[in-house]
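Got a structure for you, questions after.
Moving on, here comes chain A:
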Amino acid sequence: MPKPILTIKNLTKTYGQNVIFQNLDLTVNEGDTIVIIGPSGTGKSTLLRCVNLLTRPNEGQIWLDDLEITAKGTDEDQVRQHIGMVFQNFLLFNHLTALGNVKLGLTRVKHLSDEEATEKALHELSRVGLADRADHYPGQLSGGQQQRVGIARALAMDPRVMLFDEPTSALDPELIGEVLEVMRKLALDGMTMLVVTHEMGFAREVADRIVFMEKGYIVEEGSPDEMFNHPKFDRTREFLWKITELYGKKEKEAE
Partner candidate 1 sequence: MKKYLMLAVALILVGAMLVGCVSESTSVLDKIQKAKKVSVGTSADYPPYEYLDDAGNKTGFDIELMEEIAKRMGVELEWVDMPFDSLVAAVAGGKLDISISCFNYDEERDKIVDFSEAYYTTEDAFVVTSAFAGTISAPEDVANYKVGVQSGTVQDGWLTDNLVSAGLLPEANLSRYERVDQAALDLANGRIEVLMGDYVPIQALVTQNPDLQVVYRGVLSTGPINIVLPDGDTALKAEVDRIIKELQAEGFIDQLALKYFSE
Partner candidate 2 sequence: MDFGQFLSYIASGTVYTVGVTLIALPAGLLIGTILALFYVYGGKAAARVMNLYSTIFRGIPPVVLLFILFFAVSKGINLSAFWAGSLSLGVVSSAYQMEIVRGALLSVSGDQLMAARAVGLSRMQAIRYVVLPQAVRLAIPPWSNEAAIVIKDSSLVYALGVPEILRRAQLIGASSQQYLLAYLSAAVIYFLLVSLTTRMLNHLEQKLSIPSNP
């Protein structure tokens, strides 16, 4: 029996008159990698931010394991510890070294001693292949390296689920590979992941399910094989064709 880690029911989010999505349902099982795709402005980032309680949904519920995190009186800070988030623009803390970035949550949130935090942070940095860059500041790292530090920072908190919001779309093509490689390894290690990306190679190879969102609705979801080879809707086929074309070109340029 697959065990759901993240359960989203009837989720609705509006900004003023602007309905971003309505009655959205999604379940993420333990160890699964779910890839969300969809055109710009569809509400993918908003969905991730709702899951992380960085914005409050208007209606609907979200459970993390058996805990309803959208319930009134939930300790948001407590919840966020268990949900790792990786941003499109990395968003490393600019005034801290790579090590400092990873340690901050460990010392301030998990209250580890300095020694324990350092040890744990170095371990996470070596997981993303950056142990030798521990005392570099973000400004001294390449985009790919920064994003890997961002991943290590999230991983250090031992999250139940990792959210990725277009983790490679701000990167130069030649730097995308190293980040995807880290994510692939994570997925293989059994991490539960919810990934917004347009890297179709990654989706095809790593995703357990692909979710296609458009205009605030989930149009279609299924295994990579179903989605790429036998999509139910023309819109899905069209969109997949478009981005494969677009990103395929980029990949070629990078080679």
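What we mean here is this: contacts are C-beta pairs under 8 Å (C-beta built on N, C-alpha and C of every residue); 3 or more make two chains touch, one makes a residue touch a chain; residues count from 1.
As a selection rule, all candidates are chains of the complex that A comes from, given by their letters.
Keep in mind that this is a model prediction, so the values were computed, not measured.
Enquirer: Spot the contact partner of chain A in this complex among 1 or 2.
Expert: Looking at every copy, the candidate touching chain A is 2.
Enquirer: State the interface residues of chain A toward candidate 2 in the complex, per the touch definition above.
Expert: 52, 54, 77-78, 80-81, 83-85, 87, 89, 91-95, 104-105, 108-109, 137-140, 153-154, 157
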